[in-house]
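If you scroll down you'll find the structure; I have some questions about it.
The complex appears here minus one protein chain, its other protein chains still in place.
And then subunit A:
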Amino acid sequence: MVQYLMSVWGSEEDLEKPFGGYESEEQMQASFAATGAFNQKLMDQGYFVFANGLDSPKTATVVDGTGDKPVYTDGPYTEAKEFIGGFWVIDVPNLDVALELAAEGSAACLGKVEVRPMHGVE
């Protein structure tokens, strides 16, 4: 089995809109429900490791502990316009299964999903 990070990408701009990038309250609620059902399916199939949504990058703090004393900086690590809004960690047999699940997850949460393999613990 291989673990993959499936991350959902969005823009800061979208997050500040009334329904966080969704077209309407109804669409937002429907997407939440679809994502919940997708998570349940992952659990039923034994593929689910972890999943959650992330707060705005504005709430992030960067910590540099490589020097004598840790340095704290307000804000995200990069100034990128796109950022990770949420993610899943799944444990599946191969990339084909991961890609199929990512397509379902993307349809449920209405966002593009990046699939990236995690280093194995072999």
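Side notes on the structure shown:
The working rule: contacts are C-beta pairs under 8 Å (C-beta built on N, C-alpha and C of every residue); 3 or more make two chains touch, one makes a residue touch a chain; residues count from 1.
Keep in mind that, in the parts below, contacts and distances are computed from a predicted model.
Not every chain of the complex appears here, and the one that does not is recorded in UniProt as "RNA polymerase subunit sigma-24", selected from "Glycogen debranching enzyme (Alpha-1,6-glucosidase)", "3-oxoacid CoA-transferase subunit A", "Transport permease protein" or "RNA polymerase subunit sigma-24".
Here the missing chain is touched by one residue of A:L15, A:A30, A:A60 or A:L99, and it is A:L99. Touching residues on subunit A toward the chain that is not drawn are 2, 93-96, 99, 115-117, 122.
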